[in-house]
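One structure is given here, and the rest of the page talks about it.
Shown here: the complex without one of its protein chains, the others still in place.
We just call them A, B and C in the order they show up, numbering each chain from 1.
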Amino acid sequence: MEWIDSSILGRNAVAKGQPGAKHRLSEEDQGEFHYVYGPYAEPVMRIAPGDVVEVETLDAFGGAIKTEDDLPSQVLNMPFVNPQNGPIAVEGAEKGDVLAVYIHSLLPRGPQPAGTTALIPSFGALVADGNLMLNAPTPERVKKMDVTPEGGVKFSDRITLPYEPFVGTMGVSPEIEAVSSLQPDYWGGNMDCPDVAPGAIIYFPVQRKDGHFFIGDCHGRQGDGELCGVAVEIPATVTVQIDLIKGWSIPGVRIETEDFIMSLGSARPMEDAARMAYRDLVRWMVDDYGFEESEAYFLATQAGKMRVGNMVDPKYTLGASMLKEYLKS
Amino acid sequence: MEWIDSSILGRNAVAKGQPGAKHRLSEEDQGEFHYVYGPYAEPVMRIAPGDVVEVETLDAFGGAIKTEDDLPSQVLNMPFVNPQNGPIAVEGAEKGDVLAVYIHSLLPRGPQPAGTTALIPSFGALVADGNLMLNAPTPERVKKMDVTPEGGVKFSDRITLPYEPFVGTMGVSPEIEAVSSLQPDYWGGNMDCPDVAPGAIIYFPVQRKDGHFFIGDCHGRQGDGELCGVAVEIPATVTVQIDLIKGWSIPGVRIETEDFIMSLGSARPMEDAARMAYRDLVRWMVDDYGFEESEAYFLATQAGKMRVGNMVDPKYTLGASMLKEYLKS
Amino acid sequence: MEWIDSSILGRNAVAKGQPGAKHRLSEEDQGEFHYVYGPYAEPVMRIAPGDVVEVETLDAFGGAIKTEDDLPSQVLNMPFVNPQNGPIAVEGAEKGDVLAVYIHSLLPRGPQPAGTTALIPSFGALVADGNLMLNAPTPERVKKMDVTPEGGVKFSDRITLPYEPFVGTMGVSPEIEAVSSLQPDYWGGNMDCPDVAPGAIIYFPVQRKDGHFFIGDCHGRQGDGELCGVAVEIPATVTVQIDLIKGWSIPGVRIETEDFIMSLGSARPMEDAARMAYRDLVRWMVDDYGFEESEAYFLATQAGKMRVGNMVDPKYTLGASMLKEYLKS
Partner (left out) sequence: MEWIDSSILGRNAVAKGQPGAKHRLSEEDQGEFHYVYGPYAEPVMRIAPGDVVEVETLDAFGGAIKTEDDLPSQVLNMPFVNPQNGPIAVEGAEKGDVLAVYIHSLLPRGPQPAGTTALIPSFGALVADGNLMLNAPTPERVKKMDVTPEGGVKFSDRITLPYEPFVGTMGVSPEIEAVSSLQPDYWGGNMDCPDVAPGAIIYFPVQRKDGHFFIGDCHGRQGDGELCGVAVEIPATVTVQIDLIKGWSIPGVRIETEDFIMSLGSARPMEDAARMAYRDLVRWMVDDYGFEESEAYFLATQAGKMRVGNMVDPKYTLGASMLKEYLKS
């Protein structure tokens, strides 16, 4: 794809967006999976900027929900959910740099039905949290679905949804914190944003030496907000090209596709996530696209798009985007 | 358009979605404009269900900002902003019914540049509110733009945006309250949602006899969230067909287009607006499309779309939608 | 009480805090009660600044809950709850002035048990709102209590709580809006703040000619936050001295007692109410007590007190206060 050559990745990264050596990180290679994004785990692999890694991820439940009779409250062992592959050390990465991750592909793996979603008591955007409210919990339920690139997501006999896969959780290690893989933040993590998809480049602000990249929690698809808290969770083979941009200081996660740029914000309440996303979009337009600040603010007002990634995680994630056609000089 | 025949409007409304008598409500006919949605104003017009009204609306500033030198802080007289046409009494409407408003068209009127946007001190999603914070206000600025259906929105020499007009403020009177036209709520009002556009049907829950419909505040276009608080404000000629659905009790505003249904929520913080929208979408799927509740919740999770209308008004407005193709039995 | 002489009321009001003519507004005098704070009702009484009015208020349910078997869902007729006396026109009051209301006394009236509280489905701080969430509603329940100044609030056989009465809802009319008496805002309304009590002076920013003062919804006592949404609701005889301060422009409700000054904020989410309250306290310290702004901000940080009035109404009300002993020059 030639747009990559003109992307920020293509222009500024160490390997100029050219794919390097190919690596494989199988389930067996990974061995123990991780449940926090942090600096206290030893890298499972070291790569050079531009290298391509094919990763075998588990689903968010670590595969524990095998049938519709395996209820989350019985088979999950908190906080050991949302297992992550990694960390992958990227040579030369330092605080103040950016890891640029170009997602090549994402395929379901394992037996069908590969997809799982669930209603978990006291969790999800439309149910009362038992630590906040007195209401009796709503019923628990699991739904399994066939998920294939060709056949889509078999939601029910009546309804088939398009296969629109993305990576739910991905990012770099914080500097000194080790934070649950259920949480999104400025370093990435559990963003649950459907734009983190094959064909996109995701930019993460490096917080520590070698970056320490984590990835997991792939989704066959998801609506805006991940309403009940559980997308179409799949075990997957995801292939990513990980490059490095030296000396690019960004306050949070950014996305670039052929058509648009997007800034993500993760916070509560939701308006703070929205502000964080738009605030950074305006900053980006000013810093890299020559806009005067009030002009960028005006353009975001009249032409900005907002994606609600999740409204269920410890922080909500929203993305503010601008079409590249309005950024041309 | 034949889809109208199969719409809820077409199937259930008094006039079955057929256009009735045509009326005109010019600026002169309107005379005094209104700044609250309430039951204390005399109707300016009485119509039968199905009648079509061509309305001449003022822009949100009542036309007071004529040039880029007319600063809002100098020419506006709060709370007399966002002037509304109406109320239009609809015969036979009673509490517990729904006003179904099919938007035929929306055209800018008056001399060019017809479009106005502005940065207003202490107002907007990315600036500190002087009643909450200590920061010095950000600079005031006005931007005028040519806006035509053919030529689009001339944002700058470099950037032309598509003409994608919609009605910013529209709705019915509350039962006993008279609320600022700057505020959105379950009765409509200042929703600033770009889906309230030509080709869509908007359903409003009637709160009092004859409904008392208000309309104003047209926009040439707007990004998600109406970031700085001011869209491409235009004086307009907007044509609406106003029908009546007897005995349909809905908790808030709903939208139907050829492709999707949408529920709106207006609240703070933003997650409550999002929940309200999705909660009603689930209710709607259960009540009218035969879904079991947990199944509707699952489908909204995997296929729901969320629109951030505004994140600047006294309540934020978000819309949750579902493609009709997933609702077929 | 001599502190009144040195209060803002005593120093700056038209009648200098001296009580004027005495009036009585009985239940019969009032006739029809009001359910909105707005300019569209005719005054039930006209008074001069400084006049004292003894008002007979209804409880928040208009007396409809007579026994523990009268469930709110059966006997209430929304939106006709929280009935208000007034409006009382105050001669000479204009936008930009302040109504200073000194609360003399508050006594329960009518037969015992005079106090009512209730758990109302889908309402209250610890229960899911049915328009936001899917949970089944929690049970409805009414509790009646004897309430007397001497005997306190007989909460149960085991527990007697102190009689600490206050006015739940009080304020002036907005300029053009007519807003539900269930809502608090900058003009007052349903603040449910226990500091609006006998012995305190409450300052309201006048929004229209003659002020149009409303009052109702007295409470025998209440905890911080009014958790379930219903305090110890009582019909009452409340006596207030209503004075006028010309040309004092304040952005919202302020309170003065012998010991402290307090600013109220009403907003959602709760942090915005807290910010609004503290922001105005800082402003007040700068404007009237000679503090440099950063010094006022520091002092509020180290010595400010915050009262959570309600966390259940359409806007939450919080109060930020400072002891007068720290304000002396």
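We adopt the following convention: contacts are C-beta pairs under 8 Å (C-beta built on N, C-alpha and C of every residue); 3 or more make two chains touch, one makes a residue touch a chain.
All values derive from a computational prediction rather than experimental measurement.
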| item | value |
| --- | --- |
| Contact with the hidden chain (one of A:Met133, A:Met191 or A:Met306) | A:Met133 |
| Touching residue (missing chain; options C:Gly17, C:Pro72, C:Gly225 or C:Pro314) | C:Gly225 |
| Positions on subunit A where the hidden chain makes contact | 35-36, 38, 40, 79, 131-134, 175-180, 251-252, 267-269, 272, 275-276, 279-280, 282, 293, 297 |
| In subunit C, positions touching the absent partner | 117, 119, 124-126, 139, 141, 143, 153, 155-156, 158-159, 161, 221-232, 268-271, 274-275, 278-279, 282, 294-295, 297-306, 308, 311, 316, 320, 326, 328-329 |
| Interface with the undisplayed chain - residues on subunit B | 126-128, 132-138, 269 |
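By definition in this document, only the chains that are shown with their structure count from here on.
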| item | value |
| --- | --- |
| Rounded Å distance, subunit A centre to subunit C centre (Cα mean) | 48 |
| Distance from the mean Cα position of subunit C to that of subunit B, given in whole angstrom | 34 |
| Whole-Å separation of chain centres (CA-atom averages), subunit A against subunit B | 34 |
| Where subunit A touches two or more other chains at once, by residue number | 126, 269 |
